[in-house]
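A single structure is presented below for examination.
Our next item is chain A:
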Amino acid sequence: MTKLRLATTWLDGCSGCHMSFLDMDELLVDLAGQIEVVYGPLVDRKDVPEEIDIALVEGAVSSEHDLELVRKLRANSRILVSLGDCAVTSNVPAMRNHFPVKQVLECGYQQNADRNQSIPSDVIPALLPQTRPIHEYIPVDVFIPGCPPCAKAIHFALAALLKGETPDVHELTRFGA
Partner candidate 1 sequence: MTPSSRVKTLTIDGRPVSARSGETILKVARENNIFIPTLCHMDGLSPVGACRLCLVEIKGSSKLVPACITSIFEGMEVSTKSEQLDKYRKMILALLFSERNHVCSVCVSNGHCELQTLAQTLGLEHVHVPYLYPVMDVDASHERFVSDHSRCVLCTRCVRVCEEIEGAHTWDIMGRGAEAKIISDLNQPWGFSESCTSCGKCVHVCPTGALFEAGKSTAEMTKRQFLPYLSLMRGEKND
Partner candidate 2 sequence: MRTDFSKPAPPSNDKRWKMIDAAMRRYGHKPHALIETLHTVQSVFGYLDDDAFRYVAASLRVPLSKVYGVATFYHFFRLKPKGEHTCVVCTGTACYIKGANQIMKALEDELGLRAGETTPDNKVSLMTARCVGACGLAPVVVMDEEVVGQMTPDKVLERVQAWRES
């Protein structure tokens, strides 16, 4: 049996959803037989591969880089999953939306910085005017809300997708869960 190619990524978020993914513990062993992780923070690969079966996207779209990445993933994936509240609702990252980008950067890199009080220009991708959930930019197939969604909900969703079904996770998780 060929393994399904799984990609995960982490945009503007806290990595908590990836932690929750790892919290599947022994169930991961079971999944490992059916899934090959081809891209994401868990594997060492720089470019987005072709022909992804399932992409799990954590985090909201905040920067030009986020947008480019999520578009690329969408184009290369059969099923794209919006994983966790940041991806689904934009959650805490969107709390910066009340302020202009300039003010956000000044606050982070100047006012609250202990040293090197300057706004980086080259190394950091430019912020978009607002942080928005990913489905405002690309079509999303499955939504798993939760901050983070519990391991059980993630496993339930993956198990359903492996069987070729569309998961309904609403009994296992919710906004803010």
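Candidates were picked such that all candidates are chains of the complex that A comes from, given by their letters.
Convention: a contact is a pair of C-beta atoms (placed from the backbone, for glycine too) under 8 Å apart; a residue touches a chain by one contact, two chains touch by 3 or more; residues count from 1.
This structure is a prediction, so every number in the text was calculated from the model and none was measured.
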Problem - Selected partner (touches chain A in the complex), from 1 or 2 - result: 1
Practice task
Quick one: which bits of chain A touch candidate 1 in the complex? Just the residue numbers, please.
Solution key: 82, 85, 88-92, 94-95, 97-98, 130, 132-133, 135-136, 140, 143-145, 147, 168-171, 174-176
